[in-house]
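Not every chain is included here, but those present sit where they belong.
We just call them A and B in the order they show up, numbering each chain from 1.
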Amino acid sequence: MTRGFYIGRFQPYHQGHHEMVRRIAEEVDELVLGIGSADQSHTRRNPFTAGERIMMITKATIDMDLVTYAVPIEDLNRNSVWVSHVQSMSPRFEVAYSNNPLVVRLFREAGVEVRQSPMFRREEWEGTEVRGRMRNDGDWESLVPAPVAEVVHEIDGVGRIQQVSDSDSNGEA
Amino acid sequence: MTRGFYIGRFQPYHQGHHEMVRRIAEEVDELVLGIGSADQSHTRRNPFTAGERIMMITKATIDMDLVTYAVPIEDLNRNSVWVSHVQSMSPRFEVAYSNNPLVVRLFREAGVEVRQSPMFRREEWEGTEVRGRMRNDGDWESLVPAPVAEVVHEIDGVGRIQQVSDSDSNGEA
């Protein structure tokens, strides 16, 4: 049995993530999806709460032939302990998947195997694009799995991102 | 569809928790198991990491006819924001289950429905008992579901609890 770990912010979970999960599914039996910056929400870059992101991931992956765990990972803002933090919050895993250079570096310095994919940084580009289209009433729904669009509608996610995008600080005035 | 929320430290997940989950299963379609004090581990009172507790819960509930989510909840040490913190980390829920008076109070002050059970505080007693037996080489395995015992063995959980029980502070000397 092999268990993999895939970290992302999933703001929101989109087709780029989904394609990545499908590829990882060919290599592992179980997959932990680590939800990064779990403590952040209601900002332009991190509009959704960890709980909302758990819903998106769980509903989008429910029919896959893969045991998945969606695990929120709060920011500690200390790179030097980040791998230990992730390991303590997650079921044990043998291999990490990431296209983020810092994540790759941190895992490798800690002796954890990391695999990258040719779709380098597609996820990141796509996350920014999805949020941009949400703000501008563009077609964001074609970029996410259908169950994710449902979650976004239920929580008025588009209304939220449009309102907070002018300002990300609540101490203002 | 009704979703419930059940908070515990699950150190470890034992028969008392399991019985509680079985009863809740009669009332809800989905259940979030909030893993409290997720940031704590390797102490007498909190021997297991959040990741280890996710494994215990997931393996013990896998055959139940109930959709479950195991969600780590880190301590914020501010009771006044605790309900909001839980709500942000968890898929949305309609009813909370707890036998802990403080938890009941906090949810009620926030307007969340809470249900208690007649097995008042059995879970807490049982958690203390299980950890006590682990420390003293007693029969703790009969108090936990079989898959939990397997997880504890895999991670040398008994060895850990016996070693840390003399001292819970790492700044000592």
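For this structure, a couple of remarks:
Throughout what follows, contacts are C-beta pairs under 8 Å (C-beta built on N, C-alpha and C of every residue); 3 or more make two chains touch, one makes a residue touch a chain.
Bear in mind that the values here come from a model prediction, so they are computed numbers and not experimental data.
Copy number for the full complex in this structure file, with 2 chains shown: 6.
The definition used in the following text is that only the chains that are shown with their structure count from here on.
Chains compared, subunit A against subunit B: the Cα-based superposition rotates one onto the other by 180 degrees, nearest 5. With centres set at the average Cα position, the gap from subunit A to subunit B is 25 Å.
Of all residues in subunit B, those touching subunit A in their complex are 38, 41, 49-52, 54-55, 58, 69-72, 74, 87-92.
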